[in-house]
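Of the protein chains in this complex, all but one are displayed in their positions.
We call the chains A, B and C, going by the order they appear; numbering starts again at 1 in every chain.
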Amino acid sequence: MRAVVYNGPHDVTVTDVPDARIEEPTDVLVRITTTNICGSDLHMYEGRTSVETGTVFGHENMGVVEEVGPAVTRIRVGDRVSVPFNIACGTCRNCTHGWTSFCLRTNPTEGVDGAAYGYANMGPYRGGQAEALRVPFGDVNLLTLPEGTDHENDFTMLSDIFPTGWHGTELARMEPGDDVAVFGAGPVGLMAAHSALIRGAARVFVVDKEHDRLALADKIGAIPVDFSAGDPVEQIMDATQGRGTDCGVEAVGYQAHDPAGDEHPELVLDNLVQVVRSTGGIGVVGVYVPEDPGAATDQAKQGRIPFEYGTFFSKGQHMGTGQAPVMRYNRQLRDLIVAGRAHPSFLVSHELGLDEATDAYAHFDARDDGWTKVLLHPESSR
Amino acid sequence: MRAVVYNGPHDVTVTDVPDARIEEPTDVLVRITTTNICGSDLHMYEGRTSVETGTVFGHENMGVVEEVGPAVTRIRVGDRVSVPFNIACGTCRNCTHGWTSFCLRTNPTEGVDGAAYGYANMGPYRGGQAEALRVPFGDVNLLTLPEGTDHENDFTMLSDIFPTGWHGTELARMEPGDDVAVFGAGPVGLMAAHSALIRGAARVFVVDKEHDRLALADKIGAIPVDFSAGDPVEQIMDATQGRGTDCGVEAVGYQAHDPAGDEHPELVLDNLVQVVRSTGGIGVVGVYVPEDPGAATDQAKQGRIPFEYGTFFSKGQHMGTGQAPVMRYNRQLRDLIVAGRAHPSFLVSHELGLDEATDAYAHFDARDDGWTKVLLHPESSR
Amino acid sequence: MRAVVYNGPHDVTVTDVPDARIEEPTDVLVRITTTNICGSDLHMYEGRTSVETGTVFGHENMGVVEEVGPAVTRIRVGDRVSVPFNIACGTCRNCTHGWTSFCLRTNPTEGVDGAAYGYANMGPYRGGQAEALRVPFGDVNLLTLPEGTDHENDFTMLSDIFPTGWHGTELARMEPGDDVAVFGAGPVGLMAAHSALIRGAARVFVVDKEHDRLALADKIGAIPVDFSAGDPVEQIMDATQGRGTDCGVEAVGYQAHDPAGDEHPELVLDNLVQVVRSTGGIGVVGVYVPEDPGAATDQAKQGRIPFEYGTFFSKGQHMGTGQAPVMRYNRQLRDLIVAGRAHPSFLVSHELGLDEATDAYAHFDARDDGWTKVLLHPESSR
Partner (left out) sequence: MRAVVYNGPHDVTVTDVPDARIEEPTDVLVRITTTNICGSDLHMYEGRTSVETGTVFGHENMGVVEEVGPAVTRIRVGDRVSVPFNIACGTCRNCTHGWTSFCLRTNPTEGVDGAAYGYANMGPYRGGQAEALRVPFGDVNLLTLPEGTDHENDFTMLSDIFPTGWHGTELARMEPGDDVAVFGAGPVGLMAAHSALIRGAARVFVVDKEHDRLALADKIGAIPVDFSAGDPVEQIMDATQGRGTDCGVEAVGYQAHDPAGDEHPELVLDNLVQVVRSTGGIGVVGVYVPEDPGAATDQAKQGRIPFEYGTFFSKGQHMGTGQAPVMRYNRQLRDLIVAGRAHPSFLVSHELGLDEATDAYAHFDARDDGWTKVLLHPESSR
């Protein structure tokens, strides 16, 4: 089958790889109809991870079930399904408490809880930027979708970024009526803003400096805040009569840059601590890493982030972090899409065939204007 | 001052009463700009309660502060305020845990926790269908509003029915993405539906038989279910592929009637138990009373409701009940109104002067077509 | 293998039945070391259910794994395990939200969510009062225990009554520092009292009339209330200076009797509504049934319970009900046993061989003095 394969930094190609197939009795084989390129794929693409060459990328997958293992009883051949990026066993302690993003059994990597498809350190699982994907523990992991092709570009957001953005609001313990500050208007930040508005935020401020992204924030009913035009904390403080917001979401991660383009890993956390009111919550879904060998300082190399912790404590704030347990949210988000109350496809800028992946990675990595979110449809490549 | 006074069953008049005034150092005196007639006022109007003649009605009040007692430090003269229908001391055990609807100190009536303005059994407090209102513990109870007159008809819903409808969704422990069944499309039921949609329901079914009310449900994005056209449980089961809804709200109360017009106090609870799926929640904000001397059966006279409890248990459902603690929600709801994301004034059918109250009660009590919600503006009477 | 088989009302015998065996790839076969007789087994024994003759009883099981199906990856041969009475698929909507007691897939019975071993209406699964038990979806359902034989009589309570009693406190939303009223000092009521004390109750009142059971309540630190010596509501009101308790647990069920021995299915709910303070919670784990053909009144036959609902509403109470999702609690309770902080074996009155089951049922059903809780050890029968 055809698949997007990593050959080294800034080098992915679409080539033939052995067909995905059922390996365990609980496996399900999914023919991919849509698979997205994720911002976190670029970390690997840019060579900032330890991912091995030959890896098939792709953890945002959906498709139609082609075959099921002999122990599969819930999922059936022909089911249209969304594949959460987390691979969960469904029966370990974390899974049974709803933390499928921290499964204790599916990732053999020492010291890492949680597995995913086609990603560095997340276990030996091939990705889904391919014609087909093997899904372990299929009954556990797969979400069924209404048959047909309706809402394809909305449903494809259910595998990762829509639940991840939603998780940001959950980690921040957002309540209806809250004012919310979202830092970062990339796909995850925009999904967090969309989520906050769906669940009853009063006002959602979205901070970024890219005008196309801020325009999307505005389009979905959020309030864009351009940090290249002035201190975003001051802008939001002014808009809230000095009270600050009730909570905030971090959707940037450790590669935060100031307006001058310098990397400051503590910058966004500092801003959130300042802008969120006392007793408020901060949900962190932008990625921070335990080790970053290429970082500028010794602290950053060890994943130490010297943010304004004393202020964080004095304000009695709280903070939740980490990868989203997709299964906790994806059914409800699917139902909101079907009911016409969520429409995450507003993000999509490009729909391409699988064979166009090489170019797509180059453009997306270059942050070329308008390349917000790329979907690959393997079938249209045929 | 002028006020709406109860003289006996089906007899209210607008007459002169002694001026409201500061009596305690923590009191605040509010000049009323808008006061609504509530469906529960009709219980008194119809003579089904023990309310005394001479009572000034009115527990849905808002206005402008005219005077404050010497121990008042938060509220200031000139503040525009919403007055929650609950009168709370703010310092008893229930109040400090957020249950201002069950204040242990403000109601001297034996065995009743919680007080209100101008209402049977809820303590010796005059109502606000008048030119002015004395508000005990003003710093505790009053919600400040943006100055001016904007959103007057939205803000006037903050004193009771908007928080009460919201409380219904809270008691049902509604979550975003849920399908919700609301029984009753009166003002509280419509507010529950509006609330559910604001906080992220997927679909909200609203059950009633009055076409004007069902039309309002449809207008705000809910799905009207006409129980005169067929069993509402079956209709909703069909619409949910037999799954039922995730939760439900009771907004009818003990005076439930079947399509033939017969009173069946257990009818709505039965329907909710049937239509809500296993493990789901039921929020009850329709009123049930401990004693109903005029009821048809001995059981009903004692407030006993023989609903399908065995099914309730077998399905592992849960139920929350009781009057809404308005202060827990009204600030957030105010902010949603200001942000343009809530607009409860869609309910308003009539705006009248205080002197028109006698007629308004008669029409409202007769359920005359189109009399959904009546606001009285005392100033316009002058 | 030998097993306890139901032949008809008041007639169980220990006889040979076909060996339990692996039938599905996800099955696990458990050799039973301890299996308890449950109070709910007596409903079947007394002929008040539709259970079929030939049924093997037993849903409180533990033992050692003898064989695992080819798709089992977590549980291993030789593991000592507790078997929750609920049979859960682990992947349906209710299971993934932690409601394994309402699994949507394991019980083929129309209209019933949730399955169990050897029980009327709970699916076609044989019970574990036998030498061995087939456990469906073994990776999902089984809890591993420390190897060996320590704490056997404590761990055997993990399959049902300890989690069920705990669930009662959870449904009541008990908080540390609460005063709690538990109605019923049978095994489940005593487990609820033990649970409440472990999780920080201030005082736990346990209401019953049997002196041996009240003595056990006293022994574990609860306050016994003998309802044959006076109205239990008054007794608890006196002890709480008229405030009532913060919450309550129903551990009696629809077969409640007054001191004179007459059945009053609404009696315990009435008492709880009266004794729990306004805004408090009631957790119902005593069983109520949708249909009770042998009941005295038409209402009771339909599972309608005419309790004081008007008072329930006026006090703003809430209520949770239903069978316990054992998996939500059993790991933590196991850890509390291992740490020496829970010791539910205080209940055990008899340890017998499997072959003594016939007699044991007769004594337990007769409520013979001192027959609090019977454990059967199949191996000791050999």
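Quick note on the criterion: a contact is a pair of C-beta atoms (placed from the backbone, for glycine too) under 8 Å apart; a residue touches a chain by one contact, two chains touch by 3 or more.
Fair warning: this is a prediction, and the values are worked out from it, not measured in the lab.
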Only these shown chains touch the missing one, namely A, B, C
Out of A:Thr73, A:Gln255 or A:Gln299, the sole contact with the unshown chain comes from A:Gln299
Of B:Thr15, B:Ser50 or B:Thr73, the residue touching the omitted chain is B:Thr73
Out of C:Gly200, C:Gly230, C:Pro259 or C:Gly294, the sole contact with the unshown chain comes from C:Gly200
Of the candidates B:Gly47, B:Gly90, B:Gly221 or B:Gly353, the residue in contact with the absent chain is B:Gly90
Missing-chain contacts on subunit C, rising order, are 175-179, 197-203, 329, 331-333, 335-336, 338-339, 341
Touching the unshown chain, subunit A contributes residues 94, 97, 99, 101-102, 112-114, 171, 254, 266, 278-279, 284, 287-292, 299, 302-323
Hidden partner sits against subunit B at residues 24-26, 69-71, 73-74, 89-93, 96-98, 105, 139-140, 327, 331
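Assume only the chains that are shown with their structure count from here on.
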Expressed in whole Å, how far the mean CA point of subunit A lies from that of subunit B is 42
So, in whole Å, the Cα centroid of subunit A is separated from that of subunit C by 43
Among all residues of subunit B, those touching at least two other chains are none
